[in-house]
Structure formats: C-alpha cells, structure tokens
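Missing here: one protein chain of the complex. Every other protein chain is in place.
Letters are used for the chains, namely A, B, C, D, E, F and G, taken in the order the chains are written, and counting of residues starts over at 1 for each.
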Amino acid sequence: MTLDLFIAGFGGQGVLLLGNLLAYAAILEGKNASYFPAYGVEKRGGAATCTVVISDDEVASPVVGRPGCAILLNQASLDKYLPRVRPGGWALVNSSLAEENLPRVAPIEVLALPLTELALDVGDARLVNLVAAGIWARKSQALTLASLESALRKVLPERNHRFIPLNVEALKRGAALIAS
Amino acid sequence: MTLDLFIAGFGGQGVLLLGNLLAYAAILEGKNASYFPAYGVEKRGGAATCTVVISDDEVASPVVGRPGCAILLNQASLDKYLPRVRPGGWALVNSSLAEENLPRVAPIEVLALPLTELALDVGDARLVNLVAAGIWARKSQALTLASLESALRKVLPERNHRFIPLNVEALKRGAALIAS
Amino acid sequence: MDQRLFVKGNEAVAMGALAAGCRYYFGYPITPQSDIPEFTARELPRLGGTFIQAESEIAAINMLLGASACGMRAMTSSSSPGISLKQEGLSYMAGSELPGLVVNICRSGPGLGGIDASQADYFQAVKGGGHGGYRLIVLAPHSVQEMYDLALLAFDLSDRYRIPAMLLGDSVIGQMKEALIPHPRAQVELPPKDWAVRGKQEGAPQRVVKSLYLGDGELEAHNWRLHERYALLEARETRWEGLHTDDAELLVTAFGITARIAKSAVRMAREAGFKVGLLRPVSLFPFPREAFRTVTLVTKKVLCCELNTGQMVEDVRLSVARDAEVYFYGRPPGAGSLPTPEEFAEQIARYCGGAA
Amino acid sequence: MDQRLFVKGNEAVAMGALAAGCRYYFGYPITPQSDIPEFTARELPRLGGTFIQAESEIAAINMLLGASACGMRAMTSSSSPGISLKQEGLSYMAGSELPGLVVNICRSGPGLGGIDASQADYFQAVKGGGHGGYRLIVLAPHSVQEMYDLALLAFDLSDRYRIPAMLLGDSVIGQMKEALIPHPRAQVELPPKDWAVRGKQEGAPQRVVKSLYLGDGELEAHNWRLHERYALLEARETRWEGLHTDDAELLVTAFGITARIAKSAVRMAREAGFKVGLLRPVSLFPFPREAFRTVTLVTKKVLCCELNTGQMVEDVRLSVARDAEVYFYGRPPGAGSLPTPEEFAEQIARYCGGAA
Amino acid sequence: MTKVVIDECRCKGCALCTLGCPQGLLRLGRTLNRAGFFPAEMIPGGEVKCTSCALCAQMCPDLAICVFRQKKSA
Amino acid sequence: MTKVVIDECRCKGCALCTLGCPQGLLRLGRTLNRAGFFPAEMIPGGEVKCTSCALCAQMCPDLAICVFRQKKSA
Amino acid sequence: MSQVEIPVFTAPRSLKPVVTHFCPGCQHGTVHRLVAEALDHFAVQERTIGVASVGCSVFLYEYFAIDVVESPHGRAPAVATGVKRALPDRVVFTYQGDGDLAAIGTSEIIHAANRGEALTVIFVNNTTYGMTGGQMAPTTLAGQQTSTSPYGRDPANDGSPIRMAELLAQLDGTRFSARVAVDSPRHVIQAGRVIREAFATQIQARGFAFVEVLATCPTNWGMNPVQANQRIAAELIPCFPLGTFKKIESQS
Partner (left out) sequence: MSQVEIPVFTAPRSLKPVVTHFCPGCQHGTVHRLVAEALDHFAVQERTIGVASVGCSVFLYEYFAIDVVESPHGRAPAVATGVKRALPDRVVFTYQGDGDLAAIGTSEIIHAANRGEALTVIFVNNTTYGMTGGQMAPTTLAGQQTSTSPYGRDPANDGSPIRMAELLAQLDGTRFSARVAVDSPRHVIQAGRVIREAFATQIQARGFAFVEVLATCPTNWGMNPVQANQRIAAELIPCFPLGTFKKIESQS
C-alpha cells in the first residue's frame, strides 16, 4: 500500500509541520515514509508546499506528479494544485480561505471544511494544520491518533511542548468530523 | 627548405636573444620562422633554452624532438642536449666552457670553438651569443649578415641600441671563423 | 520500537561524516545545504571537534586542505556556486594527494539560478571543474540512508586512495526526510598516513605536502601515478544498483533524485507491462562502465534521465556496447521543473516499443 | 618589406582584442600569460581604454562582468589555477547572457603544477568548470596568427550569441614568436546591445542584467533558451581545419600546440608513405562533430593526440561513425614532457598498419 | 482632511510606526488584512492631535504611511 | 686564525656585506666563481682590523659568511 | 478660502510602487527608501546604475526603478568597478549585506576602496546572514546565538565582530566612511542625510564613499520587530559606534 499526499498553503499555516507530522507518525507505525518540502525564497507569507509518501514498501519517488490526495489550505493553493490530484483521489480544502473554483462535477472527491474556523474554535488559527491532520488520518485510515500524538512530541521543538494538549485537541476535533 | 636549431646555455649568455635574432632575421628575409623559449622557474643563473625553426614553407611544429643543429654554450647544455641532435646534423659547442664529453666519432659534426674567449676578445663575455650567431649564419648559409644586422635593431630594446656596433663586430668575428 | 531516525538528508550526511570520525568541519552558508554546517556547529563542539564558519567557500576548502595535510578527517559542504569557488582548492588537494570530503547539494543555475534541485554539476564533479586533469571520487546518494552510508564510504575511499571525495547530492535529497538507521563505522584497514605533516620529529625525515613539481619529467610522472590510481578505482571501487536488468528491453539509467523518480516510473511501467530495467550508478567516478557494457550486450536500448540537458548521458554513450542505442530525457532545473514519475513513465513507454 | 610582425602569441591575442575594439582589460598576473596584461597596460591608456590590475582573478572576472553588462567589449586573461577561480564568475556571465573574452594560457597541473604547456583544462573549458550546465564558446588557436584572428572572431561570436568566449591556448602558443599579419577588424553586423544597462533614460524601460529566475518554470525556460543558442552555434559556427583527409587511412586529430606538433608528424609520416590525414578542431565548443562523422564514414581509424591523459578524445568518440576506432595518445604535461613530432609519428606508424 | 494615510495593503503590522509617533497616536488594528497582518491604525481622535510630523512614516520600513499637512489656501 | 670565512660557492656577489662592514674591510673579488658571480673577499690586511662584529654576516642574504672570535684558552 | 493637503511624506519616485518581500519590520525597506530619496534628491535616477548583491536585498531591481546589475555573492564592488569604469559619468552604487561585504566579499570591498573607485557603497549590517536563515556573520555580536553559533558567538573560536566602517576609513582611497542606524526617527533622518552625503561624495568629489547602516533582521533574531528595533540601541550601537570616520572634501 502506498499513499501520497500533497499539502499546500501559505507560510504560517504550518504546512511543513503537518507534512513532517504525518510522515513521522507513519515511521512510528513501522511504515516507510518520505517528506519533501518546497518553498519560495521569501521567509514569510510565501507559498509553502510539501509532499508526503507513506508506504509499506520502500518509497520510490518522494516526488509525486499527481498525488492521490491534497490538503489545500488557501485559495492560491486550491487554484494551482487541485487539478493535479489523481482521478479517483480526494482533496481536503480549507473552505474558510478558499471557496472559489471548487469543482462541481469532478473525477475527484472534494471535502471542503472551514478548517481555520475550526482551528479558531479550538483556540488559535494556527492550529489549522492539526485539524487537517486529524481529518486526514481518520479519512485515509492510514494513521492512528496515538501515533500522531507520539509524533507530535518528536516534531515539535522542546520549547513548544507546552502546546501539545491544545494540538491534540485540534487533532481530535478534526478526526471527529470524519467519525461523525 | 626547413632548418631547425636548438640553443641552450645558462641565463645571462643571451640564449633567448640569440634565438629571437635568428628567427627575426629569417622573417626579414621573407621566410617563415618560429621561436619558442623554455626556461626554468629561476630568474637568474638557471638554464635557458630555445628552439628556432626557419622554413620556406609554413612552419609546422615549433617544437623539435631531434634538431638538425644545436648551439650549446656551456657544459650542462652539452651533456644534456648534444645526444638529441639528429644524425647528420651538427652542433656548435662553446669550448671555453664545455669541453668534456665531446664525441670523438659521431654521426654528427661538432664544431667546438672558444666562443667566450672570442667574445671577450671583442670586448665582453656576454657577446658570446652574437659570435655564435655569426658562425651559425655563415655555416648554415641560411641568413645574411645584413639581415642579422637589421634584426638586431628590432630585437634589442631601444636603450641598448648603443651597443649595436659592438654586436655587429662580434657577429662578423664569428662569421669570419667560417669564411676562413 | 525500531531504531530508525527520521531526519533530513543534509543531517544524515553530517551524521555519517561524524560517524566516520570526521572532527573538522569548515564551511560557508548556502541554501539548500546550510543544515550541514548548522548540524556540525551544534554537534562538533560536544565531540571535541572543530567547527569553523569560514569567511568564504575558498577559505573553507583551504582550511580543509590544511587539516587534511595534518592527517585529519575533515570536510566541507556547499552548493553549486560555492562549489565553483572551490575548484582551485580541489585541484590543489588532488595534486597534493590529500583526502577529504566535499559535499555538493546542487541547486539550479547557471549563475545565481535558484535553490531547486539540479544535476547540472555532473560534468564539473566528474570531469574536473578545476584545472589540471585530476579526478575526484564522486558518489551520488539517492536516499537519506545513502547520504549517511556514502559519507562513511567516501572517507574510507578517500583515505585509501588519497583522492578527495565528493558527494554529489541535490536539494531534494538534502531537504527531504526519511528513515535513517545510523550504522556504526565498519572497521576497515587503511594505510597509515605517513605522509602527513606533524612537525618533524628529531631525526625523522621532513614531510612536505605539495603539488609543485618542476624537475624534468617529475610532474608527468606524478600525473601518471595519479592516473594509475584512477584506474585502480575503476577496477575495484565502482558501485551501482541494478533493478530488473535480466529481462529488460529498455534500460533506464539515472542517479540521485532522478533515480528515485525513475524507480517509481519503472514500477509504473512494469505494472503496465513494459519490460524495463534500471541501472543506477552510485559511483559517478569511477563510472560503472563495465556494468553498462555488460547489460547492453543484451539490452540494446538505454534511456538516460537527468535533471539537466545531458551530461551523464555522455558517459553512458561511452560505456555501452557499440550497437546499443542511447536516448536522453532531461530538463534543466528550476522552480516548478522537477520531473515526475509520470513524465519518465511516458518516456519509457515511448522507447519501450512493443509493450503490453 | 612585408607587413609581418614578429611577436609572441600572448602579444598577438592582446593585439587582436584591441583590434576587435576591446578597450577594457581586467586581470591578475600569472605565468605564462603575463605578457597579456603587460601589453594592455602599455597600450590601453594610449587608446583611451582602461587597464586594471585586479586584486585577484575573481575580482577581474567580475569587473569584466560589470563592464560587459554596460555593453562594452572587455576581456580578462589568466592561466589554469587562475581560470579555476573564475568558474563562478563565468557561470554568472553565462547565466546573465553576457559576452566577453577570457583567455586561458594553460599551464600544467593539477594544483600549482608547473608553467609548462598543458591541454588538461579541455574538460573545464568545454564541459563547464562552473556550476549549472552552461557552455562557453571555446576556440583553440594553434599559431600566433590565430591568437590574433581568433580573438577577433571570439568577440564577434560572443556578442552575437551573448555567450562568453574562451580562447584556450597553452604556454607554447603563448610564449612562442612567429610572424603575424595584423588584419583590421572585419565589418560584421551584430545585433544591438539593447539589453545593456546604461542608466535608464526618461521613459525607457528598466534594464536588468541577472541570472536569478525564481518564478515557476522561468529558470527552465531560460536554460532552454540558452541551449537553443548552443544548438545554433553548433549548426553555424563550427570551425576546423582538414589536411589530407581525402585518402587518409588514419585520421590524426589534435588542437592547439599538439596540432602543430601533429602537423610535423603527419608530414614525416606522409614522407614515409603512410596515408595519414589531420582534422584539427578550431572551435572546441561547438565541437566539429559533423566533420568527424563525415570523415569517419570513410576513414575508419582515428588517433587523438593530446597533452593530457585523454579529454578531447571523449568528444571524438562521441562524434565518429559508429564503426570507427578511436585511439588515444597523450601525456600529462610537465617540465620536459612536451611531446615531439617524432613521438607522434611513431604512433602514426603504429596505427597506420600496412604502410610504405 | 486626513493627515496620516496608512495603506492597509502595504502594512505588515510591524508596529514600528507606533514607536515613532511622539504623540502615541498609532496602534495595530484587530482585523487581518489580505496578507494576514494586523495593519496599523490611528487611535480614535488621533487626527486632531496629529502634528503631521511624519516621524511615524520615517519609521515605516514598508512605505505604508503617507503624511499630509493642511494648509489654508485662498 | 680567520675571523671571517666567506663561502665562495654560496656567495652571489651582491656586495651587501661590503655595505655592512663598519670598518669597510670587504669588497668583491675579481675572479668568477662556478656560478658566474664575483664573490666577496676581505681586503688585504683586513683580518687585523676585523672586530668580529658579524655585521657583514647580518647583511648577507645567502649565509655565505661565518664569523669567529678568537679567544685565549688555557 | 479652503484647505489643501500638502504632502509632507510620500514615496520617492526612484522606488516602484510595489510591496516588498521583506519580513515585517525588516529595515532593508527603510534603507531602500533612504537610498531612493537620495537619488531623487540629486535627480540622478535616470543615470544611476545599482549593483545588487546576494542576500535579502537581491531583488533590488524589483523595487528600484533604475537599471541594475546582479553580482555574485560578495563581488558587487568588483562588478561596480567594471560598471563605473565603463560609464564614468553614471552614478553607481552597491547595496550589500554583512555576509556579502564583510565575509566573502572582504577582498573586493577593501580593494575597491583602496583604488578609490568612485562608488557609493550601502552596507546593511544586521549582524547575520538573513537570506540563508540566520547564520553567524563576521559582524555577529559576541555571545549572539545564531544557527551556526548555537552556543553564542565565542570570540576565542569565531573572532570578534568586525567594524568595517572604521577599517575602510584607514584606506587612502576612501573619501567618506560613516555608520548610522535606523532604529529611531532621529537616527533614520540622520541616516538619510549621511546617505545623501555618500552620494554627494561620488557625484561631486568622485571618490569612494561608504555607509554602514545598523538594521534589524527580526526573523532571524527570533524577535518581534519592536524588540528587534530596541536591540539596535541596546546591543548593536555599543559595539558598532555611530559616527563619521572619514570625510575628505577636496576633489581627488
């Protein structure tokens, strides 16, 4: 089984952390995973994207032309990257910041959810990445919340460990959306 | 017709000037000529060598493996370079400074003359190169003294033009040795 | 719990170097490799080693030259423009027969270019970007694990043959994360560094590390000695990976990140019924010429994929059997120009002819 | 009296550059090319031009970059170690599409090496010693006259294609003297330098000289543009000299000083009855691939002679007809190691088989 | 009538202008702009106290502030 | 008995020692050495005036001069 | 009788009306404006050529409405030398960061100054390599933590911060050398004045002029812009004193 996932948003939305987190969790579950970031030259506000591949086998290419899934956190990402999703794949779109150009009839499934609002609801707009993580884990059934929680401890720098409870809360809130 | 000539001595004997002079005179006579110097890293006292090729045709290689003629102005040059002279060729050896290892029976003709003494006789040990030039021109019959004299004006830096009469004197002294 | 770490390629290469006993890092920041100096700045002081952020790439390669002349395992790293600046120093190290590790995490060019992955420095690395016709040992990792493993190997080869080694990576391999098992250094026996300067002891002969040879025939002889060692490298130390080469009608070849992409493409193509194999050079110098020759005695079509406009393909053409056809597919690097597995798979289909 | 001067190759190249309208020289001393800065230091002030002895080779290439960005014909010169230091600057000039002349009077290496003639920088010159997969226009003079003529040509080609040009000489060609006829500059029509910075005039669009391309696909497109121009160069500007190629059983090939030596060797061999010809590449990039292919459709044996351990021979192998055999004879450079015509002639006899 | 015009699109919410104003008339607003920053704004009633000294603008790294002086004209 | 020993083979005839001697005891000789230089020598009778101050040797770039002092010993 | 609004502060025309890529609070923006104002002041925009360096200010041409040449990292003074010698009547300036000028480009700046090239050099000292993510620079303060001095810069291992304005003032070719800061309205206004002087040096006296500007890099200092700005007075100025270190009025 190989899952590939493309994540895009603007700097500050935690795109790279999200990719890191999912890949690390997969490693903790004994799978193979690759995480590959790409960002512009700008330090702030620019676009951030990354690709995660999770597989029971060795991961061949960490670069994916047409991902099976995409998490798109703002309008620019939606416009640019949604068409790349493989037919039969699915996308999670942050409808708080991106609603135009959502395809009506399409060969892919689009799950549009107000991720930023959900995050604000948990306590901080920046938790949008963890809400998305929860949703993705549950919907793809690729990772358990437990391994995500352990991975959090690894990918967050020590000084941010105090935010872990809030992060976990956001994860769960996301997951719950799919469970229901 | 192609003539090639290898000249060697120590720095200060005017080896490079001699090569330059012969090649330039050939040019003035409407021939083709190449001059190619080679010297060690030392500024003073090191070995100096050069190769001159004079030809009615285009000069092919300015580098010559086995020259038809060699002018060898000291012992070290004699030892190192005499064996390179082509069978059938000839060498002019400065017997003032080199007398050992002169071949007795050899496939080449060796003309051993006390060039430094002759030069001293003209007025300065450093005229050894011009004495040699006169000998070579006359013996090889490749260049006239007149073109050598014109060439002198070209190859000597302006500030040394006052020495031209003395130089010409040395040239003639050399040439005279062959005429006789 | 397994022993796997999850780290960046750049961190892995630094960990590999430290595991190899390297205790000297000299470098200058440049994206996309600055994780390497950042890692060594953090770790070397703890190990009693030395980290110097040099004033320039040129100073860094020359500090490496100095430390290596004393017999120490030492390294530097940079990315394309910075590696261009090291060419004189590399030529001196090669001429002085000094080992050492230089990591190039290539970015796109020419000039300032961009920070995206590139393979356009292949020629520079394997043919000699510096003057004088020397060669480097050039290894091309294609995974985070290999960043670590080949760093270890590079030090051993470099010490054994007294030839500087280069790891030729790219910004994907440097920036990506995947699992790493940090094996300890294997025990290998290496010749003593009896050429290293150390302050001549009483009665001991003087030691000089130099590349200047002025006596008649000396430099030529020195160069022949170096070239004999290059021949030895080719005979003994060539490394490559083969995949499905037995029944392949088309052989794909690629190194580094394009090899990873090609692996996916080959998988896709095999699933689609194409008889395609892969030959991945791991050592770019020495180049696995013999492997190419052998495989192409049977497989007559080769597709070389590169992230440039055609460099390794020349070595492939010079290696294959005389009647083999070599095709090239490449793109110059740049933002948004990383080829995809789908793209390579299309090329495979194009050349594989009568397929499924 | 004829109009021939009797000058050094190094002086000839400087005279050619001045005749081409070059009025800016930036350089740093190094044997065996210091005659070039010495000549331009003397002559340029008289012509209202600028001579700067830069603080380093790196500063020199970047001054050249600056003057060229203003649309001026400008040059630098150096020898092998100094050229290694210019690799980053050359890559920037190539990436910024800036013309200019760089003269490399090669000396022996690697490292400090020696000051004797060398051809071991062939790869560096033609494959790209700097990063990023760019190419230079590389011309290889083999006489004092060509030092002059090719300097003129280099400026024209460089301006027309906006690709930096390199003259690849060696210390024999640089230091030897022979006759020179200083032809005046031929009138050729060149595209206007409407890209050069000059202080934007009122209303005029801004001009920027740069190599940085960060937008999606921009750098790739830029690189393809450069590569199309390289293809154009190959189609239009390849230059070579052929000698006795019609009836040759063995084709000798060599460039620069070894071509001169080979000319004598071919003459000797012809006199001895061997059917041997010569194909001398004058442009090393673009390489006369088509000429090699055409000749080797008939002449099936090629002997490549170089003053290195085998560099141009790769391009020869990549160019010849598939069933042609390519042999190599070379020596690494160094004091006392210049090959002789006799030596090459021996090799010719060896490969020419059934001869006289 | 406004003396200080803050371009919301250019403002990056760095607050350096708030340090610069000798009258303390500037602060960061509470609504994000399109780029995701909280742009600066004048405190209510600040216009009156503003001396058009432009020190706020001197501090702004992003040229987000223009300053005008009112002058009676015939 | 000699205080100043000039190594003819090392001497390059630069004459800097002649500048260095406060007593003016040194000069260049008139016969070329093997390397083609005129080596320095002491003027006749110089030995007596020589103070073994070694200033000549200090000036010699080629270590061609050794200096000794005579001392009575039991 | 009505009221009119007279603009007392608007953008200089030598800058394009675009939003920069600089981080919030990054004072490259301030220095860009001051340079543009100087070009406006002397009305030389149309005959100015900017020489960009490699660092966060690499996009000079995106912001200045002037002709620009890009340089390899550290080599701007050499590139500018080529430009100025080719077009001696143009106004030529380089804009360089502390990594660019005080590390890799040390040789080029020293020799351009020593030759007395008629250039204006704007040197933005933010004590770190901004663009590459905050590594130690030659100007990093003792004890300052950066990504390559994680335990703080240690003078015993890494040396002490280098003072370029003072160093360059030593050279005969330098006609003007000064250090300013942009951390307060007073300092900003003074910096503008000094930058004008540096251009005047080139335009009138045809000599080498150098201005070092102490500026923030909030992102890599790990501070918000206000804290970063305060660090200039608290830590930078004590190590890098403000002032004019050399000023030669006469024509060369």
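One rule holds for everything that comes next: a residue touches a chain if its C-beta (ideal position, glycine included) is under 8 Å from a C-beta of that chain, and two chains touch if they have at least 3 such contacts.
In this text, all values refer to a predicted model and were calculated from it rather than measured experimentally.
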Legend entry - Contacting the left-out chain in the complete assembly, out of G:T30, G:S107 or G:S184: G:S107
Legend entry - Positions on subunit F where the hidden chain makes contact: 1, 3, 9-10, 12-16, 18-20, 35, 37, 52, 54-55, 57-63, 65-74
Inset, instruction - Pick out the residues on subunit C that sit against the missing chain. - result: 24, 26, 50, 52, 54-56, 58-60, 62-72, 74, 88-89, 92, 96, 197-202, 206-212
Inset, instruction - Pick out the residues on subunit D that sit against the missing chain. - result: 28-31, 34, 37-38, 41-42, 45, 51-53, 55-57, 81, 111-112
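Assume only the chains that are shown with their structure count from here on.
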Legend entry - Chains touching both subunit D and subunit G: C
Inset, instruction - Give, as an integer number of Å, the spacing between the C-alpha centres of subunit F and subunit E. - result: 85
Inset, instruction - Could you list the positions in subunit G whose residues touch two or more of the other chains? - result: 23-24, 58, 70, 72, 131
Inset, instruction - Give me the residues of subunit E that touch two or more other chains. - result: 35
